[in-house]
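Input: one structure, supplied below.
Every protein chain of the complex appears in place save one, which is left out.
Entry: chain A
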Amino acid sequence: MNFLKRTLENIKEQFPTFQILNEEGKVVNEDAMPDLSDEELKELMYRMVYTRILDQRSIALNRQGRLGFYAPTAGQEASQLGTQFALEKEDFILPGYRDVPQLIWHGLPLYQAFLFSRGHFHGNQFPEGVNALSPQIIIGAQYIQAAGVAMGLKMRKKNAVAITYTGDGGTSQGDFYEGINFAGAYNLPAIFVVQNNRFAISVPVEKQTAAETLAQKAVAAGIEGIQVDGMDVLAVYAATKEARERAVKGEGPTLIETLTYRYGPHTMAGDDPTRYRTEEEDSEWEKKDPLVRFRKFLEEKGLWSEEEENEVIEKAKEEIKEAIKKTDAQPKMKVTELINNMYENLPAHLQEQLEEYEAKESK
């Protein structure tokens, strides 16, 4: 008798790592090349460079005490922006707390992202047409909400999808499984992205699960899954684009695992990655850098130059500076505003407390 565990033997063959550009920026999968114009390719690079600068500036601003809660993004640009680039404006994003760049490129003004970091609710008052929820703090909660959003989009007959993000650690949560299972059971237009950056704060993915890939978790929910080189923006884009097309055609949800790495700490609140990662590992991953390889690819095609990159860097720095000014100009938040945001109609006990805080705040 030897029939147990046989299903796991060839799992990696079922979930090979989908790649289009290798680390040298060479196309290794011509058939899968997405149909993107030169302008679109340049726009992708523009966004990745911009986001890298935004990350560097955010870390610096945090250290100066000018930003609050911040989860660094460097290393994950291809996973974050490649998925977002495949979306349409009417698609609905349910991000985790590291997924602020996707919100920004989906239309959230930069100064509001900074206000979110500073703990001001105006950061979460999304402008009309920015279809998203604010960054989720509870790991996995957004996965089940994504199923609900997707069901709503489907019933409203919108040509749109719900896309949600979590990390490798998130796949251990019950809500992760409930989300993909609900979406599968109702055949919903949803895309579930797992940015596998190898560490849930400090716990390595090997301790998170016995599963060889995270993409294979799709199988248990009866949905499609794919593992993608998350440092290859073209592969991430192509996979998401196809998942989106399938979803709006009524062919159901997809789980996308992107293999990626965060260069920085978990957040700026005191995490020290040297306690759980080696320098060798860091430098191994830096060789896979999404910007480096895409830059090589574009330069080869004559679409990118150092001057252009410097222009983006300067533009990003300038816009960040302006956004911080606007952030600084935001009126200080009041407890009375928080009280007023609790219910549509204030109950009597909160009305009393409102008056108490109005008196305090008028002093």
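Note that in this section contacts are C-beta pairs under 8 Å (C-beta built on N, C-alpha and C of every residue); 3 or more make two chains touch, one makes a residue touch a chain; residues count from 1.
By our rule, contacts and distances are computed from a predicted model.
Visitor: For the chain that's not shown, choose its UniProt protein name out of "Heme ABC transporter ATP-binding protein", "Phosphate transport system permease protein", "Pyruvate dehydrogenase E1 component beta subunit" or "Ring-1,2-phenylacetyl-CoA epoxidase subunit PaaA".
Guide: "Pyruvate dehydrogenase E1 component beta subunit"
Visitor: Specify the residue from the set A:44, A:146 or A:255 that touches the hidden chain.
Guide: The one listed residue touching the chain not shown is A:146.
Visitor: Which of these touches the unseen chain: A:126, A:263 or A:276?
Guide: That would be A:126, which touches the missing chain.
Visitor: Out of A:155, A:210 or A:329, which touches the unshown chain?
Guide: Of all options in A:155, A:210 or A:329, contact with the hidden chain holds for A:155.
Visitor: Given that one chain is not shown, which residue among A:33, A:201, A:269 or A:338 touches it?
Guide: Only one listed residue reaches the unshown chain, and that is A:338.
Visitor: With the missing chain put back, which residues of chain A would touch it? List them for me.
Guide: Residues 92, 94, 121-122, 124-126, 133-134, 138, 141, 143-153, 155-156, 162, 174-175, 178-179, 181-182, 185, 338, 340-344, 347-350 of chain A touch the chain that is not shown.
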